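Read the structure below first, then the notes.
Here is chain A:
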Amino acid sequence: MVEIRFHGRGGQGAVVASNILAAACFIEGKYVQAFPAFGVERRGAPVEAYIRIDDRKIHLRTNVYTPDHVVVLDPTLIEVVDVTRGLKPGATLLLNTDKLPNAYPRFTSFRVATVDASRIALRHRLGSRTHPIVNTAILGAFARVTGLVSVDAVCEAIQEEVPSHHEANIAAAREAYETVVLPEAPAEAAP
Partner candidate 1 sequence: MSPVTFRSVRDLPPMSRSTDTMLWNRTGSWRFLRPRYQDKVAPCAEGCPAAEDIARIQILLGQGDFEAAWLRIREENPLPGVCGRVCYHPCETACNRGEYDDPVTVNSLERFLADHAWKLGLSPPPPEPAAGGGRVAVVGAGPAGLTAAYFLLRLGHEVDLFDAREEPGGLLRYGIPEYRLPLDALAWEVGLILNEGVRFHGNRRLGSDLTWDELSGYDAVFLAVGTWKPAPLGAEGEEHAQDGLTLLEAIRQGETPEVSGKVAVIGGGNTAMDVARSLLRLGAEPAVYYRRRLQDMPALPEEIQEAREEGIPFQTLLAPKRIEPLPQGGFRLVLTTMEILDEDEGGRPRAVPSGHPDVEVEVDAVVTAIGAGPSQGAPAEVTGEGLVAEGLHLKRIAPEGEWAARPPVLVGGDLVNDRKAVVTAIASGKEAALVIDTRLRGRDATSIWPSIRVGRKGGVSMNRYLSGDRAAQQDHVVRYDELNTIYFRFQERRERPRITLEERRTGFDEVKMRISASLALKESERCFHCGQCDQCDNCYLFCPDVSVLRDLRAGTREINYDYCKGCGVCVVECPRNAMILEEEPR
Partner candidate 2 sequence: MRRVLEGSHAVSHAVELARVKVISAYPITPQTHIVERLAELVADGVLDARFIRVESEHSAMAAVIGAASAGARSFTASSSHGLALMHEMLHWAAGARLPVVMAEVNRAMGPGWNIWADQTDSLSQRDTGWIQLYCEDVQEVLDTILIAYKLAERVSLPAMVVLDAFFLSHTYEPVEVPEQDEVDAFLPAWEPTEILDPADPHAFNQLASPEYYMEFRYKIQQAMEDALRAHDEIDAEFGRRFGRSYGAVHRIPCREGERAPLALVTTGSVTGTARVAQAALRQKGIGVDVVKLKLFRPFPHEEIRRVLGPYDRVIVLDRNISFGSGGIFASEIRAALALRGEQPAVYPFVAGLGGRDITPQTIESVVARALGDEPPSDILWEGLKL
C-alpha cells in the first residue's frame, strides 16, 4: 500500500487533486481511498489531503502518518509547514516551485523533484496570478516522478472529475509531465 500526502492552501484544490489521483489509479485497476484532513477548511489556510493506493481492498481507516510521497502545491508552505513530517527516508517530495531540487539541501534524505506548476497553470489560464489552480499540473508531474500512475490515466481522470476547462487542465498536466525536474540522484524507489 502506498500512502501520499498533499499539502496546499484552502481553495487551491489539494482535496480535488487527491480525488483526481484516486480516480486515475482506479482507472488503472487499483484500490484507492482519498480523504481530506478532517477539519474545518478555510480559504488560504494550510490544508492536507491524503490518498492510499493498493492492489487489494483497503480496510485501514486512519489518518496517514508515514506517507510514501508528499506533494506540495504551494511553495510558500515549505517554510511554514513541516512538509516532511513522517515521510519515509528515500521517499519522494514533489514541490511546486520555480527552483531546482538542489535549492533544498535540507531535504537531501528524500528524492526531491520540482515543477513550476504555478507558471504552467497560468500559461493555461487556470486560476489567476494570485490564485493559480495548480492541482492538475502537479498531478502530471507526480505521474512522471513516481511512475505510480500513467499520465494518460491522470488526463482521463481530469476529464471525469474536473467540472470545466478540461483541455487546459489536461494540457497543463502534460506540460508538467514533460517539464518536471527529476531528482538528481535517484534514491531507491519508494514502495
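The rule is simple: a contact is a pair of C-beta atoms (placed from the backbone, for glycine too) under 8 Å apart; a residue touches a chain by one contact, two chains touch by 3 or more; residues count from 1.
As a selection rule, all candidates are chains of the complex that A comes from, given by their letters.
It should be emphasised that the depicted structure is a prediction, and the values quoted were computed from it without experimental measurement.
Which candidate, 1 or 2, sits against chain A in this complex?
Of the listed options 1 or 2, chain A touches just 2.
Could you list, by residue number, the parts of chain A that touch candidate 2 in their complex?
Those in contact with candidate 2 are residues 18-19, 22-23, 26, 31-36, 38-40, 58-63, 65.
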